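The complex appears here minus one protein chain, its other protein chains still in place.
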Amino acid sequence: MYFSKEVLESSSRMRQKWEDEVKKVIAKGPDQKPRWSTVSDLEIKRLYGPEDIQHMDFEQDIGYPGQFPFIRGNQPTGYRGKYWTFRMFSGMGNAKTTNERWHMLLREGQTGLSTAFDFPTLMGYDTDSPKARGECGKCGVAIDTLDDFMQLVDGIPMDQVTTSMTINPPATVLWAMYCAAAELKGIPLTKIGGTIQNDMLKEFIAQKTLMCPPDPSVKLVSDTVEFGAKHVPRWNTISISGYHIREAGATAVQELAFTLRDGMEYVEDVIRRKGLHVDAFAPRLSFFFNSHSDFFEEIAKLRAARRIWAKAMRDRYKSQDQRSWWMRFHTQTAGCSLTAQQPYNNVIRTATQALAAVLGGTQSLHTNSLDEVLCLPSDHAVQIALRTQQIIAEETGVANTIDPLAGSYFVESLTNELEEKAWEYIHKIDDMGGMVAAIEKGYPQLEIADAAYHFQKQIDAGEKIMVGINKYVSAEPSPIPLVEIDDTVEIEQIKSLEAVRRKRDDKAVKRSLEDIKNACKKGDNVMPHCIEAVKNFASVQEICDVYREVYGEYRDPGLY
Amino acid sequence: MSEHIIRVMVAKPGLDGHDRGARVLARCFRDAGFEVIYTGCHQTPEQIAAAAIQEDVDVVGLSCLSGAHRYLFPAVVEQLRQRGADDIDVVGGGIIPDQDFQFLYDAGLKALFTPGEKLDDIVEWFRQNVKKRD
């Protein structure tokens, strides 16, 4: 019991009195609206009190930082030892432009790099593929071969800075390029650190960056996990992502549940397919969440995530190593909450979302730029976004003490509620035979589609508010300077790809692609062969085509 | 008694897979009593135009969030024209900066919808603008 009998009794008495008062006031004038709920439409009570958390067990449910269930954080010292990593996602045009942006960010005090690739790269096509027309460099940097990659990391101290790469189906290829680049610079693989997103399950669920069917996709993920566990110990080989699930329209509970169930699926697959012990790889699994607009819901979500993961690792997978129980995660503020209308309001949104992420205990944070809803962010907008994090860290004082909201009736109760609802989903997916089976049935996809439609209806009906969209609308345009990638980038990129193709050793390329194919067919780990192939300047698409050939191509099932 | 039901194709050209908007719209059109043919993600302009003709839709609604709309939207219009189907209207939605509007209208798009547009208003546009053809 968390409260003494006396406290509960007096609370109950005082609550009665308060409720009577409320009734009287409401009789005179009703509330502004009949139902109050989070952005995910989770109903919220007018007030929370001791009775809402009286059933909590302090030791099992709350505890201390650095101790099970880690709801208060993994680190005993909190942010005092180190703030979260200020990690701004960036990439645009070609490798050279992106490399310049990276150097700018490091000069400005950013502490980790994060790579956005353009769509052809993300989907495993070369810039000269007919499918890639019009897309080169638009949403990130275009990478075709190791030649581009060497330019990307030019002058970057790969043994000092950690780099995150948002890459999924071709993750083996881009990670192989990172490894190859390090080796070429004389840095051993044991010294490099970073993250590849490499989370295919959420692609099927939400983001639709698709290449091969679910089962072989998970196999490739497991290859990287195994390779990392054996050769690149400082690398996070999966960043299990709720971000995109949320952006696709999921509720906070769905984001939490589907992401964690994805994580469990990977754990189960690596154990089954690779025969590794859970503690041989689980410490290098990392997570990636969205921080949306509903302040407390987000804080509760992040706290609940840590507790669910710790329980799952300890109890479901019998992990012995505490480092496996830690949920380490990166957070990005919610792109889908930003508006093109009155774009400067986005600075405020991002600031409160970032604050929620920090109060939820994130280890790494990307803050969106105000213009990201319109185009690639400008230098100036990126700087404001980065400064937002720095102001939170250095001025607000929220980092002074660990998990400052613990013990709040509301926050703890909401945390419990989110956790409970997430487990319901997790068990339902267990019953379907796991996440791959659930995805094949279209279950998470349709749950999210329902939520997205519901939210849009609420916006249309004015039940949920987006400032500048359905309330406080302003007719005046607020022009902001936009960054555009012009089409010459595509032409140049194709030229340089052709040049690489001319000067490389075609026989060596063919041989190394053949090796990858054999590894795929035999079920061997593809990573060593990928590193070899990229060193021979095999392109992203050439390697991905091998996967498509052996494993088949997976097309969007278009569930609605 | 003749009963004209509006037929719409909701299509996602290009490589971006952010289909939240497309799928919300598909449902919304169904609920408005339209017949909706949804193509799924990752379609080429050629595929979209060919499908639109086979399905004899009144309007093709394109959704693109990758920034490649300046290439992809006009390409769909052009593919329809080449196939003798310029009576099929093309409208677009997604992240489209103001300064691209005129360019896209000049390229033949009939309407552009950006985030924040009310679903009801989009439906209303279709009701007003889709003409019965023979």
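All chains are identified by letter, namely A and B, in their written order; residue positions are counted from 1 within each chain.
Definition applied: a residue touches a chain if its C-beta (ideal position, glycine included) is under 8 Å from a C-beta of that chain, and two chains touch if they have at least 3 such contacts.
In the analysis below, contacts and distances are computed from a predicted model.
A chain of this complex does not appear here, and its UniProt-recorded name among "Tryptophan synthase beta chain", "LAO/AO transport system kinase", "Fumarate reductase iron-sulfur subunit" or "Sulfate/tungstate uptake family ABC transporter, ATP-binding protein" is "LAO/AO transport system kinase". Note that the absent chain touches A, B when the full complex is taken as a whole. In the complete assembly, the contact with the undisplayed chain comes from B:E35, out of B:E35, B:E78 or B:E117.
Subunit A residues in contact with the hidden partner, per the touch definition given at the top, are 213-215, 440, 551-560. Where subunit B meets the omitted chain, the residues involved are 1-5, 7, 26-27, 29-40, 43, 46-48, 50-51, 53-56, 83-85, 133-134.
Keep in mind that, in the parts below, only the chains that are shown with their structure count from here on.
If each chain is reduced to the centroid of its CA atoms, subunit A and subunit B end up 31 Å from each other. Per the touch definition, subunit A reaches subunit B in the complex via residues 119-120, 122-123, 125, 130-135, 138-139, 203, 207-210, 247-249, 336, 339-341, 373-376, 449, 452-453, 456-457, 460, 466, 468-470, 477, 479, 482, 485, 555-558, 560. Within the complex, the subunit B residues that touch subunit A are 14-20, 23-24, 26-28, 38-42, 44, 66-68, 70-72, 75, 95, 97-99, 114-116, 118-120.
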